[in-house]
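Note that one protein chain is taken out, while the other chains of the complex remain in position.
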Amino acid sequence: MSSREEILGNVRASQPEIAELPELEYFNQNSENPVEKFLEMATLAGSQVYEINDVDSGIEQLKKVFPEAKKVISSTTGLSFGDSTEWLNSDPHTLADVDLFITSALLGVAENGAIWLTDKVLGQRIAPTVNEHLAVFLSKETIVVNMHEAYDKTAEMDYGYGLFLGGPSKTADIEQILVLGAHGARSMHILLLP
Amino acid sequence: MMTHSQAADVFNKDEPRVDWHNATLWNVRKKRDKAAVQIPEWEKLRAIASQIKAHSLSNLSSYLENFEKKASENGVTVHWAKNGEEHNRIVLEIIQKAGLNKNSQGKIPMVKSKSMLTEECHLNSHLENNYVDVIDTDLGERIIQLRKEPPSHIVAPAIHLMKEEVGETFHEHLGVPNIETIPEKLVEIARHHLREKFLAAEVALTGVNFAVAETGEFVVCTNEGNADMGANLAKVHIASMGLEKIIPKRKHLGVFLRLLARSATGQPLTIYTSHFKKPRQGQQMHIVIVDNGRSRQLGRPDFRNSLKCIRCGACMNTCPVYRRSGGHSYHSTVGGPIGSILAPNLDMKKNADLPFASTLCGSCSNVCPVKIDIHDQLYKWRQELVKSGYTPKVKSLSMQMMRFTLSHPGVFNFAGKMGKGVLKNAPFLINNFLNPWYKQREMPEVPQDSFTEWYIKNRTKE
Partner (left out) sequence: MRVALFIPCYVNQFYPQVAVASLELLEKLGCEVVYPLEQTCCGQPMANSGYQHLSKDCETLFQENFDQYEYIVCPSGSCTLHIKDHVELKGKIMELSEFLVDVLKVEKLNVSFPHKVGLHQSCHGQRGLKISSMSELMSPSFSKPEHLLNMVSGLSLIELEKKDECCGFGGTFCVSEEAISAKMGKDRVKDHLDHEAEFITGNDMSCLMHLEGILRRKGSSVKVKHIAEILNAS
C-alpha cells in the first residue's frame, strides 16, 4: 500500500462523525468609513498613504519622494516613471537592484490596511518583494471593510500567486522590537485615487 | 534530558532574566488583547473558526483528496509522508532529481522559511548530511540556527535571546567586527546576509498555514517576506504541510486570517499573506502532506481538538508557566500549553512530564483563537499517562494512601486529631529544606481545633 493510501485510510478510520459547517457572516454592518479606516490602519502598519486626484499627480509625488531612484520599474502601463517592459520577461534575480517598483492593487482592506495583488497585475511574482521601495496605486472605491468582503470580491479572480500585502516588510524577532525592512520592501507608498 | 521542572529550576536561577522573559511575552499578550478588543465579533469569530476546524477534521479524508486533485490540476506535485523520516526522504529526492546547481562547496543552496513541521521532522540535519546547504531565513530562526539551538517559541523562535546575545552571534558567525546591540542595525546586517542567500538559492522550502480544499491553493503568512523572497526566486518550491492544515473553502480564510495575526502578535494581519496556487513559468512546485502521528491524534476523541491549532502562539504568551520557564524547558518542538497536549501523542514516555507543567489555570483555552480546550486536555493527558504507567511509583502509592484517608470519614477525623495527620504528608507541612514547599514559602500555622471539632462543640446539642 502506498503512503497516500495508508494515510488516507488512517484518517478515514479516525475522523469523527461529520460536524456541521457553520454559516459565514460578513460582519460589515455599522462599520466606520472604510476609506478613513484604511488610511488609519495602513499608516499604523508603516505604509505612507497619499490621497491624490489622478495618476499624474501620484507620479509627481513619487518623484518628490524618490528624486535619486536609479532603477524604477512599473507593472502599470503608461506611466511617465519607470516605463519599460523588458523586465517582465527577465530572470527574477535581475530585479534585485530595483530601487522602486510601481504597481496597482486590485483591492484594499480597511480593517488592516492591506492591499491585494496578484501575479497578473505584478508582472513578476518577486517584483513587490525584492525591490528596495514599493509604490501602489489604489482606487478608493475598491476598499472593502474586512477580510470576509475581501475574499468575496476576489473569489472570481484568476491567479497563480496572490498576496495580501499589509505594509513594508518587518520583523520583531529581536527582543520584540519592531524594525521595518527585514527582507522585502523597506517602505510602501500607497497612492489613493478617488 | 532534563524534565520540565528540572529545566525550569535551572532557568529560574537567574531571576532578573526570568522577569525579563516574562515581561517580553506578557507584552505580546497585551498587544493581542488590544487588537482583539477592536473586533466586536471577536468571540463569535472564535466560535466560527472552531466549528470550521471541527467540520474540516470530521471530513478530512475527502478534503485531503479534493485538495490533492485541485493542486495537481494547478500543476503542483503532491507527495504523502507517513512520518518525519519519509518527509525528509521525499524532500531530498525532489532536490536531487531537479538537476540543480551546486555552490562552491559542492552543496545545493536552499532557503527555508519558518516551518515548525520541518523542525518536528528534523529536516535540516538530514539535508545537511546530504550535501544541501540549508539556510533558515526567518530572522529569529536564522539566529538560532547559527547558535545551534532549537526554537523556543513557534512564532518568535529567538524570543529567549537578548539583543546583546544576537550581536555576539553575528559577530562570531557573520564576521561583524564589533558586537552590535541596536536592533535596527542587527536587522540591516541580517538583511544583507540573507539577501545573498536568497539570490543564490536553487530551492526554497516553506511551511503552510492553510491549505484550501476547494481551490488547491495554500497560504503562507510571514511578516518579513522571507517565504515570498525564497519561493518566488528559486527554481523549486517545496511546501511542507501537516495534514490538519486543510480548510474547506477559500472564503474560510477570512475567518482564520482575522484571528491569526491578532492572536499571535496583535497585528491586524501578517504583512505577507501569500496565496500560492500554481507554479510560475519554469518553476517546480511541490507539496508534501505529512501525517507523523496526526491521524492517530485524530482518532483520540479527547485530544483530536488539538489538531485545530493554527500555531499563533497566544497560549504560550499568556501561560504564566511558559513565561517563567522558557520555551526550551518543554524539550519539544512546540512548547507551552499547546505543545504539552501535542507532544504526548508523539512520544508518551519522553513527554510524560509536560501535561503536569501547568496549574490548569485555563488562560490558554481562553486566548485560543480556535477554542481548543487546552487545559481540559492537559487534565485528560494526566489521566492517560497515569493509566499507561508513565508516572513515578512513589506518587501512585501516596495517592493510594490519600484515597484511603479521604474516603473514610472516621480515619479522616481521627487523623485530623492526631496532629493533622491526614495532611501530615501534605507538602506544605514538612518543615525542612528538603521539602520543596518550604524552600521559598512558610507553612500554615496549625490551629487548635479543626472546623469539625469546633462545629461539634458549638453547633451540636449533645
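To keep things simple, chains are lettered A and B as they appear, and every chain counts its residues starting from 1.
The rule we apply is simple: a contact is a pair of C-beta atoms (placed from the backbone, for glycine too) under 8 Å apart; a residue touches a chain by one contact, two chains touch by 3 or more.
Given the structure is predicted, the values throughout are model-derived calculations rather than measurements.
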item	value
Which displayed chains the unshown chain touches	B
Contact residue for the chain not shown (choose from B:M2, B:L174 or B:M399)	B:M399
Hidden partner chain, touching residue among B:E128, B:E196 or B:D449	B:D449
Contact set of chain B toward the excluded chain (per top definition)	4-5, 8-9, 11-12, 15, 18, 22, 26, 33, 36-37, 39, 42-43, 318, 320-321, 324-325, 356-363, 365-367, 379, 382-383, 385-387, 391, 395-396, 399-400, 402-403, 405-409, 412, 416, 420, 422-423, 426-428, 435-437, 439-447, 449-456, 459
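The criterion applied here is as follows: only the chains that are shown with their structure count from here on.
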item	value
Where chain A and chain B are represented by their mean Cα positions, the distance between them in whole Å	28
Touching residues on chain B, where the partner in the complex is chain A	24, 27-28, 40-41, 44-45, 47-48, 51-52, 54-55, 57-61, 64-65, 74, 80-82, 86, 137-140, 143, 156-159, 161-163, 166, 183-184, 186-188, 190-191, 194-195, 198-199, 217, 223-226, 228-229, 232-233, 243, 248, 250-255, 257-258, 265, 267-280, 289, 291, 295-296, 298-299, 301, 304
Of chain A, residues touching chain B in the complex	2-4, 6-8, 10-22, 24-25, 27, 41, 45, 92-93, 96, 109, 111-114, 119, 124-126, 129-130, 146-148, 150-152, 155, 159-177, 179, 181-185
